[in-house]
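One chain of protein is taken out of this complex; the other chains stay put.
Lettered A, B, C and D in written order, each chain numbered from 1.
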Amino acid sequence: MIFARVIGTVVASQKDPNLNGKKLLLCREADHGGKPLKSYHVAVDAVQAGEGNFVLLSYGSAARMTEETKSAPIDAVVIAIIDRVQMTHPAGGGA
Amino acid sequence: MIFARVIGTVVASQKDPNLNGKKLLLCREADHGGKPLKSYHVAVDAVQAGEGNFVLLSYGSAARMTEETKSAPIDAVVIAIIDRVQMTHPAGGGA
Amino acid sequence: MIFARVIGTVVASQKDPNLNGKKLLLCREADHGGKPLKSYHVAVDAVQAGEGNFVLLSYGSAARMTEETKSAPIDAVVIAIIDRVQMTHPAGGGA
Amino acid sequence: MIFARVIGTVVASQKDPNLNGKKLLLCREADHGGKPLKSYHVAVDAVQAGEGNFVLLSYGSAARMTEETKSAPIDAVVIAIIDRVQMTHPAGGGA
Partner (left out) sequence: MIFARVIGTVVASQKDPNLNGKKLLLCREADHGGKPLKSYHVAVDAVQAGEGNFVLLSYGSAARMTEETKSAPIDAVVIAIIDRVQMTHPAGGGA
């Protein structure tokens, strides 16, 4: 999964019927500290996320494994709103 | 999902039988404001999209989750024509 | 799907049994005008494509959705030989 | 699969129910020698991995093939803690 910030919503009236009632979130990828990166993704909301939330995005067939999204022709879903990222060694070196 | 602009169609007579009757759209990736990016994708149309439309592309197994595309050997589908992208903070920073 | 040019074949005698009888095509990615790009892919042929053909490649689980390829451990298939790409506005800007 | 070092954990209380009880690991991609690379991934733990471990990450639908992770809307899983990487020709040239 990757980190992202919800920065907006996408409105579409002419769409696949399986998208009806689903919220399409515009997400900007972020690093683990919340700093914005260059990529943007549109993902379906599965956790009542809103603008400004720091979230976890899941890609691919995983996107259809929530109650909200099963059978929908989508490839990205917001699966969690992040409380915090805990790192003992923030520099990221390891052992 | 990613944003794209439909800029043409692909014509192929010698093809997998599951592609018969499906419209192959040439799409140019775009950013959330509609500005053209460098990547091009060929996607099957599931929403009667046409040239010039600003659309949402879904990738991978998701591409076979529409009535139009089930069982077809395709990896990309146009699932929505975008009306508008709403952002409270267009700069994209977030909370 | 992406565009590619078939530029050769791959020969392998020690292989997974599900590959028996399948033609492995060496494909060079191309842009929508047929101009060669830098990536190379090996894809199974599902449409009797041959060297020099300008084709459409499908990736991922889609690669196993043709009669030729079902159940094979492959991630890329040639699904169409392209006759032509039609663009009203070749510059690619759109509406 | 790719190599990564576990460098932290992600805490989220508002999340898809299928994530309950699962440990979300912050992983930094590494090369085969354990040297940190630039990408970060969040993966579910399937092998009791902890901070500092050098691990193997699996992506995509494979992420749902462990007892820990089946049916969860996730796209990455830690499937092994690496003891060592053996190379006869460390320079990587091959035969």
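Operating definition for what follows: a residue touches a chain if its C-beta (ideal position, glycine included) is under 8 Å from a C-beta of that chain, and two chains touch if they have at least 3 such contacts.
Predicted model only: the values in this text are computed from it and were never measured.
In the full complex, chain C touches the omitted chain through residues 5-16, 18-19, 24, 26, 28, 34, 36, 40-43, 51-54, 60-61, 63-64, 71-76.
Residues 1-3, 31-32, 46-48, 56, 58-66, 69, 77, 79-89, 92-95 of chain D touch the missing chain (whole complex, contact as defined above).
Convention: only the chains that are shown with their structure count from here on.
Here the CA centre of chain A is 31 Å from the CA centre of chain C. The geometric centre of chain A is 19 Å away from that of chain D, both derived from CA atoms.
Those residues of chain B in touch with two or more other chains are numbered 60-61, 63-64.
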